[in-house]
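Here is the structure we will look at, set down as structure tokens.
Only one protein chain is missing; all other protein chains are in place.
Chain nomenclature is as follows: A and B, assigned in order of appearance, with residue numbering initiated at 1 for each chain independently.
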Amino acid sequence: MIETLGVLSPIPGISGREDAVREAVLDRVAPYVDEASVDSMGNLDCVKRSKNGHGEKVMVCAHMDEVGLMVAQIDSNGLLKCRTVGGIDPRVLTAQRVRVGQDNIPGVIGMKPIHLSKPEERTKNPKIQDLSVDVGGSSKEETEKWIKVGDGATFDTKFEPVGDLVKGKAFDDRMGCAVLVELLKEAFPFELHGVFTVQEEVGLRGAKVAGYRINPRVCVTLEGTICDDLPDDKDRGRTTRLGDGAVITLRDRSVVCDRRLVSVLMKVAERDEIPFQWKRPLAGGTDAGSVHLSREGIPSCVVSTPCRYIHSPASMASPEDAEAVVRLVRNSLEELCSVAGEIDGRSNWKT
Amino acid sequence: MMTPDNLLKELCAAHGPSGFESNVADLVERLAAPYVDELRRDALGNLIARKKGQREGASIMMAAHMDEIGFLVSGRKESFLQVAAVGGLDPRVLPGQEVWVHGREKLKGIVASLPPHVLSQEDRGKVAQIHQLYVDVGLGEEALSEKVRVGDPVTMAVESVSMKGGCMSGKSMDDRAGLACMLLALSRLAAMKHPWDVYAVATVQEEVGLKGAQVSAFGVEPTVAIAIDVAHGNMPGTDEGDTVDFRKGPAIAFGPNISPVVCERLTATADKHGIPWQREAVPGRSGTDAWSMQVVRSGIPTAIVGLPLRYMHTAVEMIHLKTVERAARLLASFSAELGEEALQWVGLSPVDLEARRRGEKDD
Partner (left out) sequence: MEDLIKRLSEAYGPSGAEEGIREMIQGEIEDCVDEMRVDTMGNLIARKKVGEGPRVMIAAHMDEIGLIVTHVDEKGFLRVAPVGGVHPLYVSACTFVFQDGVVATAGVEPVKDGKIPSMDKMYLDVGAPNKKECPVSVGDVAVYQVPFQSQCGRWIGKSMDDRIGCAILVQLLKEISSGASELFAVFTVQEELGCRGAVTSAFGVDPQIALAVDVTRTGDVPECQPMEVSLGKGPAVKVKDSGMIAHPEVRKRLVELAEEKQIPYQLEVLTAGATDAMSMQLTKEGVPAGCLSIPSRYVHQPGQIVDASDSRNAVELLKAFLEKPPCQG
């Protein structure tokens, strides 16, 4: 699974331009799934028919898009003025290298050298309007030969092991994608829809249309989630901790996970001795936020791998945590599906 | 069909803040009627006009919003009215502004401002928030309470004016300019053959959450939806990365809110007919009807045709008239020339897994 992550992580794929990621995912899953289709937004739906003809649909989703930049203007000096796609703190952009446009040409987000900066400038943080991407063009005309307004730019980060962990860009949510690819290798007694969604980072958008179209019995969202476990002198707790296992969400800003589904996850984790941790409540939002409000409501839950430094050039994660997520979700899916079946409030009128 | 400037003048002279668009809808209906086969209003007041194509299978929906930003009367203090904003209004542009209060009668009013002579140094530097403003219609308390109620709409009282350089300025160019484009496109289409149904939807409540577009798209279920709305034209004090050129033609947007296939066809159409256009990067939420239409039901491929506008959301919004003509030609040609390929835009595209397993790829 880490090998899959190693393939998916470096691929450029900002929200709206997930094509290359989708291609790579298809290459990995083609041998294992019965059908695959792409909808008008670019969501990839990989279907595994149930091994016993069971008709219930289970949707497991992970998003293919990453945060990055988009070229808004090419200025008269040939430098690129960019805007962020998804949430990026401009402070992580300064002095970073990126890959721009269809041909992935290298660019640098330069920073005025310290020698030339005034003291008061050194204490101020840059805004995105203050930063430019330099691809080496000497004029607007020259740069326009290689880059167009609207082109995307992503961090230029190599995927590699670092200590006991792995490092790369876009673990949010190529990590989730890698877990989903792994899950699609299994057989299940229901119809599994492994949905690789688009445009999560700009508002949980792809999942909204995928959830509506598929209308599953239950939805499990896989994320590469916030791990902010730097030293905690004030005993304030952390969103998640690396090494503590699969992360189960109780509720975040976008969804209150169905408690009955959360109970199943916890029960399975304890029964199968899978390390797990609770995500700090109300941190972040995920595709489940869109799916659970689809039509008459879809019971949803979220299981994530903790990843340090998401939404910055280089994330780090533990392969063991990721394996825990795969095991937990694989071992829970069947019961999640049947519990969701009991919740279904679509036609149980009582007089 | 009228010329762009007369059409715009008439559209901008109508008053309809979000939630109160029926006047504008009546006008658009009258203007569109000669060029379409059907007209209806939906539950929220969207005006849906349909011009039938030669065959069934796909349809194009154009959307331009009828609502303008404005106010609602929120209270009365002595012989002055208090107001609440409808849509995004910058309080800084309001003091001294002339308005219409649409009560039992249409009443002229002024947004009160205190003259500099009586303001302290400190107060002169402050910005009055909307709930601190008063509107003076020149009536006494009793007459006022008879003629105006809480909830009555208030709009800017500005007539459009033609400027030099082929420009026009007035209130609610956002998005009467879009409506003008749509109407001009319909008049062109009257003389053209087009395979698919064309829907021109004058939407409601865009300024307060892109609402009309969402529900009308749910009802129409088009194959492709194109929003026609204003974009920020370059002007002093703005960053190049946030604006498009005021005169270089309609801005075709690129970004997650825009379907690459639709966009490609739009730009190809523009190039084919020699219509000048420019690229606009929209990295996230577009702030147009396309944002809500894109995720209706199982998704609709969307695109945005932007009309460069200066001084958006003020009473002096300014547009280059050529933009309106160019956008209208683009929309009409796009609608007429969209062929069989549109059928593939509807629904799902299956992936050939067999080929992939053999080592070939889908293109």
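One rule holds for everything that comes next: a contact is a pair of C-beta atoms (placed from the backbone, for glycine too) under 8 Å apart; a residue touches a chain by one contact, two chains touch by 3 or more.
All values reported here derive from a predicted model rather than from experimental measurement.
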(request) Can you work out which residue in B:Gly138, B:Gly151 or B:Gly339 touches the chain that's missing from view? (result) B:Gly151
(message) Out of A:Pro31, A:Gly87, A:Pro161 or A:Pro281, which residue would touch the omitted chain in the full complex?
(response) A:Pro281
(request) Among B:Gln205, B:Thr243, B:Thr269 or B:Gln294, choose the residue that contacts the chain missing from this document, as touch is defined above. (result) B:Gln205
(request) Go through chain B and note every residue touching the omitted chain. (result) 18-20, 22, 41-44, 46, 72-77, 82, 84-86, 131, 149-151, 205, 208, 211-212, 214-216, 218-219
(request) Just the residue numbers, please: which parts of chain A touch the chain that's not shown? (result) 235-237, 250-251, 256, 278, 280-282, 292-299, 343-351
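Keep in mind that, in the parts below, only the chains that are shown with their structure count from here on.
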(message) So the centre of each chain is just the mean of its C-alpha atoms; given that, what is the distance between chain A and chain B in Å?
(response) 34
(request) Would you tell me which residues of chain A are touching chain B in their complex? (result) 15-16, 23, 26-27, 30-31, 33, 35-41, 44-45, 65, 69-73, 75, 81-86, 129, 148-150, 198-199, 202-203, 205, 208-209, 212-213
(message) Going by the contact rule set out above, which residues of chain B touch chain A in the complex?
(response) 239-242, 254-259, 279-281, 283-285, 294-295, 297-301, 345-351, 353, 356-357, 361-362
